Structures are given as structure tokens and as C-alpha cells.
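The other protein chains are all here in position, but one chain of the complex has been omitted.
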Amino acid sequence: MTDAPILEVRDLAKAYGARIGCVDISFDLWAGEVLAVVGESGSGKTTLLSCLSTRLAADRGSVVYAMRDGSRRDLSTMREAERRFLMRTDWGFVHQNPADGLRMGVSAGANVGERLMAVGDRHYGHIRGTALDWLDRVEIDADRIDDRPRAFSGGMRQRLQIARNLVTSPRLVFMDEPTGGLDVSVQARLLDLMRGLVRDLGLSVIIVTHDLAVARLLSHRIMVMKEGRVIEHGLTDRVLDDPREPYTQLLVSSIPQA
Amino acid sequence: MIPLSVRDIAKTFVMHLRGGLRLPVFSGLSFEVDRGECLVLGGPSGVGKSSILKMLYGNYGVDAGEILVAHRGGLIDLARALPREVIDIRRLSLGYVSQFLRAIPRVSAVDIVADPLIGSGIDRDEATARAEAALARLNLPRDLWTLPPATFSGGEQQRVNIARGFISDHPILLLDEPTASLDAANRAVVVDMIEEKKAAGVALIGIFHDEDVRDRVASRVVDVSRYSARGVR
Partner (left out) sequence: MNGVAYNFAYLDEQTKRMIRRAILKAIAIPGYQVPFAAREMPMPYGWGTGGVQVTAAIIGPNDRLKVIDQGADDTTNAVSIRAFFRKVTNVAVTTHTGDATIIQTRHRIPEQPLAAGQILVYQVPIPEPLRFLEPRETETRVMHGLEDYGLMHVKLYEDIAHHGRIATAYAYPVKVADRYVMDPSPIPKFDNPKMHMSPALQLFGAGREKRIYAVPPYTEVKSLDFEDHPFEIQTFDQPCALCGARNVYLDEVILDDRGGRMFVCSDTDGCDSRRPTTNDQPEARS
């Protein structure tokens, strides 16, 4: 409880011309914490995720990341090569559309193994063994290892994308609406799987979602965004059970009670 | 060190969707719970007893006052704790048995019960064995153990919930109507479990509508209606 945060965000802002993407964003993320960023389309949550994951350059503010070696680095001052290395070793990014995060033209095994090869694993047997292990962990049958994701259902593709991201044991994973576009029963399976993996691996996660049920099930903390700003931020069940801000009350009252 | 002390708590709900309607609940709420006692929150129905438990657990925020919890050898004010501190307090120091089970898709009853033990670092096999023992004690049919409880009856879900709440070694335990939908035999089991917790030095705070159960487990009763900010209804 006394260690330092894995991610420190201060006064982050991004504008698209005159239009605000996100502004005045400050928070800390700690190891093993799952932070849900909720809000409707256009609230700035995806812009924020893009800035945090360095896919988009922020206009102002800083994002400091605690590296594995204990050093603290401002992401904006990192060289591209370092950032890329970070992205495929210490970080993961799970896209809403699996096709954006997978190589659809190569086999499931190669999709999982790519990160290992990128960090220098040159032993085919080891790469394949690790890929098989990860397919098993995301509940994909071993006999699908040589099939391309084109032949997979939406839920399988998303599970494959998760395996592809987790194979290098990242410490921080960004997720952008990972259950969006999936059938409800498929969503439930994916959520359960993600919940187990996050806990077993002690991952820190920043998950963008408009689905409060997803936030409730996966996250420890919620940030509610509206018009580019964080309007409410706190423990997940506190925000959902005792929402303070008018907009948060509207969001919470808009979901059917299951 | 007093495990849990509440000082001058005030709470008002503001309903923005109803024109900013203000619903004051409590002000000046204060009490303490010591080791080995079961403090029962008394008062008429609707006065907000469940809301108090939710404030003590961090589900509801408070507007003023302190909730001091003995945690990791010190006292921490739960009303001002960071989310990750609240989570750590819940993991190690503060347990909660609610009226309703929040079922998680695809997770079996025995895994739901074992979950807090695994979370506090106990080996999976041992956690599962203890979970099974708890479910057996509460007379949950063995063939239900490996099923997700979403389709269970109210009483069956409640027993899964009780087993989960009582299984861990939290020094403070909040009980929200734990016997509400149980038959007499299982009520008696729960009463025994509460007595065992008291004997083990756990500080308990509970709400019981069943007068018989309340009279058997209560060390003290606090009538919270005297702190009510809107009068007794």
C-alpha cells in the first residue's frame, strides 16, 4: 500500500482545433487496480485512452509511468523505439474491434506468438508451446491454433486478442469497449474470463466502456467523463450506488436493474 | 483499539433528477463497536439502517464525520480513504453480508464463497475446502455447489451469501438482515455462526428484523432514529 503508482497523470489535455477532446485530467493508477472510464460517445474517454497509451500526443500535461526497473519516465519524452518496446512488452491494448488488434491474415498461434518473436524469442517450439498455453487460458481449443482469426466468431476473436496482449505478461492493459458489439451471452463469458485474468495476473487496467454493468463487474474505480472532463471519480460501488453528480445520476438511472 | 467508531456522521441524498430534491438521512450519528460484541442497529423501518451499513462499507459516501476503522495496526478514516485503501480495508478488515447476492455469470456457488479467502492469499484448495464446509453447514444441497447461483431460490442465494460473508477472518463484520429469507433451522445455524464470531473477538454490526434472532445475538441495541435528520416516518 505504500508503493508508488504505476501511472501518474497530471493535467492532461487534448483538443481537436477548437473542440475539446479531454481536459484537466489528473489521476494515479496503482498496481493491480482496474479503472473504468465511463461516459457517453463524445465524452472524451477514447481520446483520453489514446493519449494515455501514447497513440495520440496530448497538447498539455504529463503521463509518468513506473518502468519495470523502478525508474519513472514521462511518456512524452520517450523515444519512439522505447515506446514501441513498452507497448509490446509491458503494455497491452485491447481494441473494441478485434480486427484492429489482430493480424487477420495469419494463424491464431502466430498472433499470440508475435510479441514473443518481437522481443527476440527465436525458438519455435517454445513460441508454439506458449501460444497453446495462452489459447487454453482464453478457452480456445488447441486444434484451432493454425486457423486464421477470420474463421473465428466475434467472441473468439476478442479472446484471441486478449491472449495476444497478455503473452508477454504486461503490467498495464488498456481496453477500449472490449465487450462492445458482442452478444450478451458472449459478453458474459468474456467478462468472466477477463475478471479472472486480471486478478490472477495482478494487472493494472484502464478500461473505457459505456456499459456500467461491465464497469461494476471488472473495475475497482470509476471515472465519469462528460464533455471532456472528469466529473465524478471514486470507488466503483460508491459511484454506482451513491452517484453525486446530476449526470452520473442520469447514467445510473438509465440502466435497467438486473 | 476500538475496531470501529463512527463520529458525527451526516448524510443527505440529493436527487438531481427530481429537481435537486434533498433527502437528509442522518446527522450527528455516532457509535462504537468493540471486539466480541454485536451491536444491533434498531429503530423503525425506513429510518435508514441499511444506509448506515452502506456508509460503513463505503458504498455510500458521507457528507461529514469520521468512520474510523482499525486496519493494518492503525486507524484509518474510511470516509476519506482512497478507493484502493477502501478495497484493502474490505479485503483484510471489514466484511459485509448483504441481503442480496450479486451473482457473477458463470461462477459457481463454491467459487463465490471461496473468493474472499483466495483474495486474502489463502491457497485455492484450502479455500475450496472451507467453502464447501460452510455450504454444508448451511444445508445447501451438494448438487448446487458447482452451479452458478443466478437460478437459485432466494433462500439458497442468501445462504451462499452468508457462507461468503462469514468464511473470512475479518475482524469487523456488517450484517444486513442475514436471516431474512431463511427457515428456522438455517436461522439457528446463522445465530450459532454469529456467536462464534463474537467468541472469536469479531466486532459485529447488524440489522435484524426478526426479533427472536435479534434478542439472541444482540450485545447492545442503538436506536438510530434519534439521529434521523428527517424524523421518524
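Should a chain be cited, it is by its letter among A and B, assigned in written order, with residues numbered from 1 in that chain.
Assume a contact is a pair of C-beta atoms (placed from the backbone, for glycine too) under 8 Å apart; a residue touches a chain by one contact, two chains touch by 3 or more.
This structure is a prediction, so every number in the text was calculated from the model and none was measured.
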| remark: Displayed chains that the missing one touches are A
| Residue of A:Gly109, A:Gly155 or A:Gly234 touching the missing chain in the full complex | A:Gly109
| remark: Missing-chain contact among A:Ala4, A:Ala57, A:Ala99 or A:Val119 belongs to A:Val119
| query | Mind pulling the chain A residues that touch the left-out chain? | reply | 80-81, 84, 88, 103, 105-107, 109-110, 113-115, 117-119, 122-125, 127-128, 145-146
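The working rule: only the chains that are shown with their structure count from here on.
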| remark: Taking each chain's centre as the mean of its CA atoms, chain A sits from chain B at a distance in Å of 32
| remark: As the complex stands, chain B meets chain A at residues 13-17, 54, 58-61, 72, 83-88, 104-107, 119
| field | In the complex with chain B, residue positions of chain A that touch it | value | 1, 30, 33, 188-189, 191-192, 195, 199, 217, 220-221, 234-238, 241-242, 244-246, 249-250, 253
